[in-house]
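A single protein chain has been removed from this complex, and every other one stays in its place.
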Amino acid sequence: MGLNAALTVPTTAQRPRDNGHALVGSRCGQCGAVSFPARAVCHRCGTPAPAEHTFATTGVLLTYTTVHVPRPGLPAPYTLGQVALDDTGPTVFGQVRMNGAEPAAGMAVRVRIGADGETPRYWFEPDRFAG
Amino acid sequence: MGLNAALTVPTTAQRPRDNGHALVGSRCGQCGAVSFPARAVCHRCGTPAPAEHTFATTGVLLTYTTVHVPRPGLPAPYTLGQVALDDTGPTVFGQVRMNGAEPAAGMAVRVRIGADGETPRYWFEPDRFAG
Amino acid sequence: MTSDDIEVIGVGMHPFGRFTGHSLKDLNRVACVSALVDAGLGVQDVDAVYAANAMAGLLQGQEMIRGQSVMREIGIERIPVTNVENACASGSTALRQAVLAIRAGSADVVLVAGVEKMFVEDRGRTLAALESAGDLDVVSGIGLQFTAVYGMRLRRLVAAGRLTVDDLVAVSVKSHANGALNPYAQHRKIVSPEEVLGSRPIADPLTLLMCSSICDGAAAVVLARRGVIPSAGRPTVRVRASQAATGYTTTGNEPSLTETCATAAYAEAGLGPEDVDVAEVHDAMAPAELIAYEHLGFCGPGGAGALLGSGATQIDGSRPVNPSGGLSSRGHAVGATGLAQVAELTWQLRGEATGRQTHQPRIGLAHNNGGWLEGESAVSCVHLLERTDPWD
Partner (left out) sequence: MTSDDIEVIGVGMHPFGRFTGHSLKDLNRVACVSALVDAGLGVQDVDAVYAANAMAGLLQGQEMIRGQSVMREIGIERIPVTNVENACASGSTALRQAVLAIRAGSADVVLVAGVEKMFVEDRGRTLAALESAGDLDVVSGIGLQFTAVYGMRLRRLVAAGRLTVDDLVAVSVKSHANGALNPYAQHRKIVSPEEVLGSRPIADPLTLLMCSSICDGAAAVVLARRGVIPSAGRPTVRVRASQAATGYTTTGNEPSLTETCATAAYAEAGLGPEDVDVAEVHDAMAPAELIAYEHLGFCGPGGAGALLGSGATQIDGSRPVNPSGGLSSRGHAVGATGLAQVAELTWQLRGEATGRQTHQPRIGLAHNNGGWLEGESAVSCVHLLERTDPWD
């Protein structure tokens, strides 16, 4: 298995990170390992150029924290979470916007994608369609 | 020979770098090696706490260059030189202010010390008292 | 060559804390000269230097030749100086390179030095620099701070019933109590559970008194090939294992990075967790010590609270952990931390840790992690040290 295919993948800036509705990364055709953002070589099996893959818009909030130390452009408190996207998607960090509700580990969440140029680019909200 | 004496030397900020007229550094009592600014241990023989030493105000311009790329707060062109201070003093880099004259390798120069807070703190000028 | 060919022949620290008037050169000088004095050596006995620092590029503007610039202050020139950077594990990474340099036959006596100056005029710059311990291409803009990463890890364990908030508080109280006994520590004040719980929230469940804080400091270690430097009648401390590993993309189901690295270290030394008599573990937030208990094999899954509660990890317990106060209380001068751990273990193994001496330890473990990827540390280093002389 040569690595050659990893030489001609799009640059990191050229690879989409979302499609306006969902996060986009890569999924290895060989072993199924996923990555967000996409990578040039699979971290699990070493296969080059894993395919671009659109992840589920829903996921499970594994854990979260409310941060009380502000950062520039980011007033405190704000909530961060670690989310495992559904359908064996990747585990990602992101802000969690509860709109007044209380977060809970195991809660169903849905990804939200910001407008062009918005920071952060994506965040999570409670999935109000979940059971 | 223990290194202990190097534990109790003044901090780098506490050590004088000039006395308003001349550069001040260190000179090893053991081997005579000089350093500007002062150091806590002699770089030539390893003796700790070389003595504070005031260097000659005159020196020889070993080489120089006129820099044509400006830096913030420093309009180009400006001239830099490498100077060996007299009486086996240290070799130091510094600005050379020729006031219209042409620098030359081997020329006698004299150190000038700026006012408190001035940048740079010292520079060199032609030594008009030299032969 | 085998790993026990290398001895720790000198250690030294500049106290950790806030040292406004002290430059990187001042901090480094005190640590290095102390370590060389401890070893009975002069600066010209050193064959090579490994210099660890994580943030001087962003905080002092000094990139590129950090080690060379601080070493000339103590008269060290000419010999190879290598700058090593691996986030909060920079110090232990540098130590490992020194071990490799001796094993490779390129040096007999190596000075390993770590220095960090985190107090600068603008605290925001320090916080921003700390964020660069993550992959900024992936996480920048979401406000991911070190404390948040630890807060999330701990909440998950609390939610799963593997730790309680009382455990987090108790281990923080222990950390401060140990720090109070350590003259090199940044935080030297005993605190009560109420004070820990009532202190300002940082990233819940973490409160201020659970967290390491901004810190200046330096630490240094002198390693030598066995037999090159006479022991001067002092107990000999040997390096029995030196391992490093990089974080990985987690699925949530694999062994932790620390576990992977510790397993390799135990295998290298032919030892197991049961052989460890004293440990300095990576607790950038004091409760992370509890996670380390599990990952280093000191207890089974979910057993950390009970282990702590048993008193075994206290200074007078059967397996003391972080007698120095750990990162949280001794302080976490990032690039110096891994070497401060080794300094503490060396003092413990020699019986020189006045006031916080543990009972006749033979094997010491240093665990130093750094940075983060999504869900794991970016770096882990585990070293095992051994006192080869009997205790009387």
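By written order: A, B and C. Residues from 1 in each chain.
The definition used in the following text is that a residue touches a chain if its C-beta (ideal position, glycine included) is under 8 Å from a C-beta of that chain, and two chains touch if they have at least 3 such contacts.
Predicted model only: the values in this text are computed from it and were never measured.
Taking every chain of the complex into account, the omitted one touches A, B, C.
Of the candidate positions C:K25, C:H332 or C:R356, contact with the hidden chain is made by C:K25.
When the whole complex is considered, the residue among B:G59, B:G94 or B:P126 that touches the unshown chain is B:G94.
Even with one chain removed from view, chain C keeps its contact list with that chain: residues 1, 23-25, 49, 54-55, 57-58, 60-66, 68-69, 71-72, 76-87, 90, 93, 96-97, 99-106, 128-129, 132-138, 140, 244-249, 260, 370-371, 373, 378-379.
If you put the missing chain back, the residues of chain A touching it would be 1-4, 6-7, 9, 11-14, 39-46, 48. Against the chain not shown here, chain B presents residues 12, 33, 35-37, 43-44, 62-69, 71-72, 74, 78, 80-82, 84, 90-95, 105-106, 119-121, 123.
We adopt the following convention: only the chains that are shown with their structure count from here on.
Separation between the centroids of chain A and chain B, computed from CA atoms only, is 56 Å.
Taking each chain's centre as the mean of its C-alpha atoms, chain B lies 39 Å from chain C. In terms of their C-alpha centroids, the spacing between chain A and chain C amounts to 32 Å.
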